[in-house]
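Presented below is the structure to which this report refers.
The other protein chains are all here in position, but one chain of the complex has been omitted.
Every chain is named by a letter (A, B, C and D) in the order it is written, and numbering of its residues begins at 1.
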Amino acid sequence: MQIAAVVGSCVSTIKNERMVGMKLLIVREATVEGEILGEPYVAVDTVDAGQGDLVLVSHGSGSRQTVQTLDRSVDATIVGVIELLEIGRRNTYEAR
Amino acid sequence: MQIAAVVGSCVSTIKNERMVGMKLLIVREATVEGEILGEPYVAVDTVDAGQGDLVLVSHGSGSRQTVQTLDRSVDATIVGVIELLEIGRRNTYEAR
Amino acid sequence: MQIAAVVGSCVSTIKNERMVGMKLLIVREATVEGEILGEPYVAVDTVDAGQGDLVLVSHGSGSRQTVQTLDRSVDATIVGVIELLEIGRRNTYEAR
Amino acid sequence: MQIAAVVGSCVSTIKNERMVGMKLLIVREATVEGEILGEPYVAVDTVDAGQGDLVLVSHGSGSRQTVQTLDRSVDATIVGVIELLEIGRRNTYEAR
Partner (left out) sequence: MQIAAVVGSCVSTIKNERMVGMKLLIVREATVEGEILGEPYVAVDTVDAGQGDLVLVSHGSGSRQTVQTLDRSVDATIVGVIELLEIGRRNTYEAR
C-alpha cells in the first residue's frame, strides 16, 4: 500500500452509475516523514480521512475489496489512516 | 483514479469483437489546475465527456466495472467528469 | 489503452502450454503522430496487425478479455488497428 | 516478485474492516546485493519477516493469494524471506 497524504477533494456530478455515493479525495504519495512526493490523484475514502492525514492507499483490484467499493469502477482506495511510521527504532511520523 | 484531460478522439475500424461499439477518446494525465502532464493514451468514454473536459480515469480491472465496459478488452475508462478540485481551501479547478 | 506501433515479431518455441498458438508481435508505445516513444515489448495480436501499423494495446487483465487470449498467461494484447487520431480538430495520424 | 528490504513498521488504528489484524511493514525495493533503491511503501507480512531482512514482495492481485490476505483490501504482500541471491555463479546476497 502506498503511503500518501490527503491534500484536497474532488467533486464530480456527471459520473458513471458505479461511481455514485462515494467520497473522493485528492491524495499524493508521501515519504515516511509525511513529505509530499508524487503527483495528485483521486482515491475513494473508506475511513473518514481528512485534510492533512497520512493514509494508506490500496491500488488496483485491492481497492475494491471493501464494502464501500465492491464492484465499483475504482482503482484507488484509502484503507487506513496512519498513526505511526517507524524506521529502524526511530519514529519518522506520528499523527497529531 | 487519474485526473486527466480529454484532448482528442480515436477511430479504429479493424478491432477485436470485444472493442466494438465503444467511444474511444484520447486523454492525458493533468494537474489539479487542469494543466497537461502525461503522454496521450486512449480511454473508453462512459459519461459523454467532451474535448477539454477534465475527467476521472479508472485503470486496470476497475475500468471494466461499468455497464458499457463489462467483459470488454479495455484497461482505461472515463468514469466521471470533474466539476471541482479543491486543494486545502482553494479551488484549483472549476468546470466552465 | 496504449497507442503503440508494431515494429517486429517474436518467435518462441519453448513455451508454457497457455502460450501455444498465439501470434506474438513486438510493439513500442507511440505518440499521436505515430512516432515511437517507448521500449519494445511483446503483445498478442488478435486483429491481424502488420509491421508499421499503429495499434491499441490493452494491458493487464483486460488483455485476456478476447476469444483468442481467454485464460492465457498474457498481459498485453493488440485489440485494434488505429485508423485516425484527432487532437482538437486536427488529424495527427491517418492510416495509409 | 520484487526484491525488497524491510526497513520499518506501520501502525494504523483507524482502518477499513478488511485491513484489521494484519502486520504492516515498511519495505523498499533493493538490489541483488541488498542495497536500498526505491521509495518506502507498506506491505502485509505473511512470513514473520524482520527489520533488515531481504524479502520477496508480490504486488497486485497476487498479493491476496495467501490465507492471511484473501479478500483483503491490500496490494502488496511479503511472501518469502530471501536466503540467497546468485547472479551468474556469484552469491550477491546471503542472509545472516
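Everything that follows uses one rule, which is that a residue touches a chain if its C-beta (ideal position, glycine included) is under 8 Å from a C-beta of that chain, and two chains touch if they have at least 3 such contacts.
Remember, it's a predicted structure, so these values are computed and weren't measured experimentally.
If you put the missing chain back, the residues of subunit C touching it would be 7-19, 24, 26, 39-43, 51, 60-61, 63-64, 71-76.
Panel shows subunit D; residues 1-3, 29, 31-32, 37, 46-48, 56, 58-67, 69, 77, 79-88, 92 of it touch the chain omitted from the view.
What we mean here is this: only the chains that are shown with their structure count from here on.
The rotation relating subunit A to subunit C, fitted on Cα atoms, amounts to 145°, rounded to the nearest 5. Counting every residue number used by either copy at the subunit B-subunit C contact, under half are found in both chains.
For the pair subunit C and subunit D, the distance between C-alpha centroids works out to 33 Å. Residues of subunit C in contact with at least two other chains: none.
The touch graph of the protein chains shown is a line.
You'll find the chains touch as A-B, A-D, B-C.
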